[in-house]
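The complex appears here without one of its protein chains, the remainder shown in place.
Chain IDs A and B follow the sequence of writing; residue 1 opens each chain.
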Amino acid sequence: MSFYDQWAAILIGTVVGFLLVFSALVGAKLLAPYARERAKGVSYECGMLPLGRNWTQVHVRYYLIAILFLLFDVETVFIFPWAVTFLGLPEFVLYQIIIFIVILGLGLVYAWRRGVLEWR
Amino acid sequence: MSGAPFLATEHWWDLRDLSNISREILEFLDRVGPDWLAYVVSPLIGFVAAFLLFVLPSQLFVGVYGERRLIGRMQSRLGPNRVGKFGLLQPIADAIKLIQKEAITPRGADKWVMWTAPVVFVAPAVLVWAVIPFGPNMVIADIPVGLVYFLAITALPVLAAFMAGWSGNNKYSLFGAMRVVAMAISYEVALVLGLLGVVLFTSTMSLQAIVEWQREHDIWLVFLQPLAFVIYFISASAELNRTPTDIAEAESEIVAGYLTEYSGMKWGLFYGMDIGYALAAAAFGSTVFLGGWSLFGLEEWVPPWLILVAKTHLFYFVFIWTRGTLPRLRIDQLMALAWKYMLPLAAINLLVVAAERLWWHEAGLGDGIVYLFAAANIALALLLVVGWARVLGYRPERVPTRPRLVKHVGGYVAPGAETGGGR
Partner (left out) sequence: MTEIRSEPFVVNIGPQHPSTHGVFRVKVTVDGERIVDAEMVMGYLHRSIEKLAEERTYTQNIPFTDRTDYLSSMSNNLGYCLAVEKLAGIEVPPRGNAIRVIMAELQRLASHCMAIGAFANDTGAWQTPVMWTFREREKILDLFEMTSGARLTCNYMRIGGVAFDLPKEFEPACRKLLATFPSFIDELHGLLSENEIFIARTRGIAVITPEQAINASLSGPMLRGSGVAWDIRKADPYCGYEQYDFDIPVGYNGDSYDRFIVRLEEMRQSVRIIEQALDGLPGGPYRTEVPLALRPPKGEAYARVEGPRGELGYYVVSDGGPAPFRFHIRPPSFINLSLLKEMTVGGTVADAIVALGSVDIVVGEIDR
């Protein structure tokens, strides 16, 4: 099988996956009872009526973690191709990657010292 | 369905390689049907066979039934034993019950997102099996970036979990959604860095090639990369929300986390596919770290797919085991574990592996050197795990686990003023 055949298989898998979900959901829609009632629609809050709004602002620490994640995940995207081929590459590439990892490590240390990693 | 013939026979009845049967079918289709038919049917056979022979039975009888039975044993009770012989029909009864329960959508919920979430959650569950090699010729799509593909696909359920939590118009769901995202992205980083060590050793990202590499060198990567394996296990259980790290569904804190407002089949899809993803993570872990379908030459006689299934279930058993034993960590502790503990260790591991691999390659050493690397890496892993914990201020010997004893009542007992004893 060629390169494209492999990805065609993935495409077919996607279609199969969606069919699976829709059959389950449609089956449930057909078989499950449905009765409209007012009290059912109240969102659960330990048996009490919900107090105030349910969608609120999210704490900023989540964004900090998200930014860190972006940094490190992008880093690994760069490292993966290198990891596959690094044996055939010239020596300076290795040093570059090491410098790259060290810089990111310093970034982690910086974030650590600034207290971003403390979950307060 | 590529790769060189591996087993002795290519007869369709040789069950050691199930791709023989599919090849016969495909050849027949090629003869009678149009050209594209074989292209479409070939992966379909793979998916259907993988699901019917392995995923679905495992999900039902290991994931739903077996897990409950085993945890029941661990908790000195029986577990489900009423429906059918030994309760074996319990998962089917559950499915029937779930499909005929009303799926309530609360007022004020984001209906569209709420119904899309299970779709986003379940649809990729099929795709993860595309790259898992069940045997030398038995992989649905042996794509060259299988490892990254797997990571990418398993990141989708996190999105679904967030959609589910956000759409429910419920405070507990919102808590669960925020927790699941924060935790999943933190553990993703350590997981990816850990797996990089594996890629460095094998110089490939195709899962089939990783298995072949382990077979050729007669060593499992778990010995070469013990640290990466532990990081993989912890990260996988974090992303799967299994118990030591199940803060997103923490029952005793936020009721059911992001699934609080889900009911009926909408919930059933999440529940069922949670197990599906756990199985996939187990299969991926056994492929990458435990030699996949190979078992030191035994795969010539025993069907390789059976070996992988056995390994997957053993791996999954460890998930069940931790679930039955350990309490849950708090979110700040989990984040600290990911960022302060596993990430630096994974980075160090990465550099060490790169140095080892380069030395091996440059010095032109023989394959026997892997055993030396294994011993060195195991020792290094132990050293790093213990040493880094100490650096971060972990002192277990300073935590007294028995209270002080006094004989007589009085006020506050200052340290060292104990009078009790006896027995």
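As a convention for this text, a residue touches a chain if its C-beta (ideal position, glycine included) is under 8 Å from a C-beta of that chain, and two chains touch if they have at least 3 such contacts.
Keep in mind that this is a model prediction, so the values were computed, not measured.
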Of the residues listed, B:42, B:186 or B:243, which one is in contact with the missing chain?
B:243
Which residue from B:297, B:364, B:393 or B:411 sits in contact with the chain not drawn here?
B:411
So which bits of subunit A touch the chain we can't see?
45-48, 51-53, 56-61, 114-116, 118, 120
Against the hidden chain, subunit B presents residues 71, 74-77, 171-172, 175, 243-244, 246-247, 250-255, 323-333, 396, 399-413, 415, 418, 420-423
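Keep in mind that, in the parts below, only the chains that are shown with their structure count from here on.
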For the pair subunit A and subunit B, the C-alpha centroid-to-centroid distance in angstrom is 16
Would you tell me which residues of subunit B are touching subunit A in their complex?
1-2, 39-40, 42-44, 46-47, 98-109, 115, 118-119, 122-127, 129-130, 140-143, 148-149, 166, 168-172, 174, 178, 181-182, 185-186, 188-189, 192-193, 196, 199-200, 203-205, 255, 260-261, 264-266, 268-269, 331-332, 335-336, 339-340, 343-344, 347, 350-351, 354, 357-358, 361
Across the complex, what residues on subunit A touch subunit B?
1, 5-10, 12-14, 16-18, 20-22, 24-25, 27-28, 31-35, 40-46, 50, 54-56, 58-59, 62, 65-66, 68-69, 72-73, 76, 79-80, 83-87, 94, 97-98, 101, 104-105, 108, 112, 117-120
